[in-house]
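On to chain A.
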Amino acid sequence: MLATHSTSQRRRLQAVLEHASGDKRFKILEAHMKKFQFRHDALIEILHKAQELFGYLEDDLLLFISCKLKLPASRVYGVATFYHFFTLKPQGAHTCVVCMGTACYVKGANKVLAAIQEDLKVKPGETTADGQLSLLTARCIGACGIAPAVVYDGTVTPRQTAESALEQVRKWVTP
Partner candidate 1 sequence: MKVRLATVWFGGCSGCHMSFLDLDEFLIDLAEKIELVYSPVVDTKEYPEGVDVCLIEGAICNEDNLELLQKIRQRTRVLVSFGDCAVTGNVPAIRNQLGLGNEESVLQRAYIENAQHNPSLPREDGIVPPLLPRVMPVHEVVHVEHYLPGCPPPAERIKALVSQMLSGVEPKLEGAALKFG
Partner candidate 2 sequence: MAAKTLTIDGKPISAEEGATILQASEEAGAKIPTLCHLDGVYDVGACRLCLVEVTGVPKLLPACTTTVAEGMDVKTDSERLRRYRRMILELLFAERNHVCAVCVSNGHCELQTLAYNHGMDHVRYDYLFPKWGVDNTHPLFGMDHNRCILCTRCVRVCWHIEGAGTKNVSGRGAQARIITDLNIPWGESDSCTRCGKCVQACPTGALSHKGSTVGEMERDRGKLEFIVLAREKKQWVTAD
């Protein structure tokens, strides 16, 4: 199993596996892989599960998946970075996703986004310095009937304005 990994990587992998043996989340992840019989085509499903469990996909986690699914590490990395839903960096304690779909855009989503960016000094895809808030944008969350929509910690909130959005996100960050 380890034959395709380098000496340095092998050492790293051993460290990951040792660490994994004491972390329940790796057990859950491996059980999930087993459910898919460790099939290569389940890679994206596995990455979803991994992100759900760990919050983001760090290198060691990707190495673990590559090893268990017996896929080249480059392939796992290539897939993880192709899809925007996967993140390789830790996220903030809270998330704010501004929908930038067409309906939201023509109804002023760009102003909402600009206000948050300006106020919190954070760009889309980044996390505030205090680690409290990750600002993200979505290509369309399908809530066009209630545009502009913003998702705060997973809750879709309708008809947002710069003011209402700032009121919400300011609660989360240390001023």
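How these were chosen: all candidates are chains of the complex that A comes from, given by their letters.
General observations
The rule is short, and it goes like this: a contact is a pair of C-beta atoms (placed from the backbone, for glycine too) under 8 Å apart; a residue touches a chain by one contact, two chains touch by 3 or more; residues count from 1.
Quantities reported herein were computed from a predicted structural model and do not represent experimental measurements.
When the candidates 1 or 2 are screened for touch with chain A in this complex, the one that qualifies is 2. Across the complex, chain A meets candidate 2 through its residues 4-9, 59, 62-63, 66, 72-78, 81-82.
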